[in-house]
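Note that one protein chain is taken out, while the other chains of the complex remain in position.
The block that comes next holds chain A.
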């Protein structure tokens, strides 16, 4: 028996080029979503690992909760001012008074890391929200609108896909100037095509569902049907993808800050901390090591949680 599952069939439609063999959907897309374990041919041996408690996942949640706490109330986690410079404390290696050391101005690295959580997470969240918002509008219009609209939107998406994320962001920065907001918009715009394709694919799945037909037959207004029935039923897989997308956008955002297009220098932000620390590689390893670890752990946690959520929603880990 072949279980039909909305995400998998949605993905199959999202991958415009149908790849050969049994693999549904564009493998790049599948890989990014972490849709790597297929529910169909799972042998008992392969699934045994899933049923057990997963300490890695618990750690990911723990780390994420700590991050959220740091983003909401950084002063609860550290009493040290991240901007308090003290020249004679410069370049102190990690010790009991400065757990992660101090930077070139004698500022505490741990405090800066903790206060840097908010801009770094916001970068991922806001840009994902921008991409998701526009993606939902475009995807709904493409999935529900007339063929002409669908064709036009999908061609636009094809064009946007032809530009690598970072290059598209750099084009936007070149023409509309530098600054935190421009960077956020640039990262968000770069993620529009992914979301729009997903929303369209989901919409196509939900569009033909009996309950939508029923609502239409009952004479509900088209907009009401879309808002009350199509969107809520299509949104869950999309939200899961957005979660995984936040990790991706945190990376792009940090990369742009690292290149000097993000938050302005005195403010603590992980990408710009790395950019500064890069100048002191020879004498202060702790300036780059901790922000690196923070970025990697954050993205790993978000991705692991997103993938687990995805697997659960597909009913794989019973």
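Just so we're on the same page, contacts are C-beta pairs under 8 Å (C-beta built on N, C-alpha and C of every residue); 3 or more make two chains touch, one makes a residue touch a chain; residues count from 1.
In this section, contacts and distances are computed from a predicted model.
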Chain left out of the displayed complex - its UniProt protein name, from "Cell division ATP-binding protein FtsE", "Fe-S cluster assembly protein SufD", "ATPase" or "ABC transporter permease subunit": "ABC transporter permease subunit"
Which residue of A:254, A:267 or A:310 touches the chain not shown here: A:254
Contacting the left-out chain in the complete assembly, out of A:173, A:201 or A:230: A:173
Residues from chain A at the interface with the omitted partner, ascending: 17-23, 26-28, 30-32, 34, 36-38, 41, 43, 45-46, 48-49, 56, 155-156, 158-168, 170-177, 247, 251, 254-255, 258-261, 274, 277-278, 281-282, 285, 288-289, 292, 295-296, 299-300, 303-304
